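One protein chain is absent from this view; the other protein chains keep their places.
Now for chain A:
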Amino acid sequence: MPKRSRPTHPSRPAPPRPGDLLLHDPILRTISRAAFALVMLFALLLLWRGHNAPGGGFIAGLMTVCALILHRIANNQSALRLNPAKLVPWGLALSLTTGLVPYLLGLPFLKSDYGYVTTALTGEFEWATALFFDLGVYLVVVGAGLSLAYALIDVQPNERVEGDG
């Protein structure tokens, strides 16, 4: 495609365009403070109850990603103190280990087990090894989704690929 260039005006500041990140926006910040905790809690709830009600690691992971992106955009810093990409191998390892344990015990690979415990505090309570597998899925989704989003946030405007447009 032929390039169409216009005379440049170096002195003129670029007007904000749709999609430019809103930095230091007080409204966004205030809302995010409340929303972040709520969304994170809900994400964890989804992860927890996934076995018996709609939810699960994947959905919970996505929701966490949403919450963290919101936090990052509003506060200009990540709520996560580590490089999200580092969560991915741990998640993979966790899921794989959950699968390997029954295999080493002579059961089919990834066979899950469950049971019931009754404690005074919680009443009857079901545990399932599937939760660990789901936790692995959760970590992978959070790690992958966040590193993708952060990568996009971090791309500098002058880092355009030559030749596009």
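In this section, a contact is a pair of C-beta atoms (placed from the backbone, for glycine too) under 8 Å apart; a residue touches a chain by one contact, two chains touch by 3 or more; residues count from 1.
What we mean here is this: contacts and distances are computed from a predicted model.
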The chain not rendered here carries, per UniProt and among "U32 family peptidase", "Inner-membrane translocator", "Na+/H+ antiporter subunit A" or "Cytochrome c-type biogenesis protein CcmE", the name "Na+/H+ antiporter subunit A"
Considering the complete complex, of A:28, A:66 or A:101, the missing chain is touched by A:66
Touching the hidden chain, out of A:35, A:101 or A:128, is A:128
Interface residues of chain A toward the undisplayed chain are 1, 3-6, 8, 10-11, 13-15, 17-21, 23, 46, 50-59, 62-63, 65-66, 69, 72-73, 76-78, 80-83, 85, 88-89, 91-92, 95-96, 99, 109-115, 126, 128, 130, 133-134, 136-137, 140-141, 143-145, 147-161, 164-165
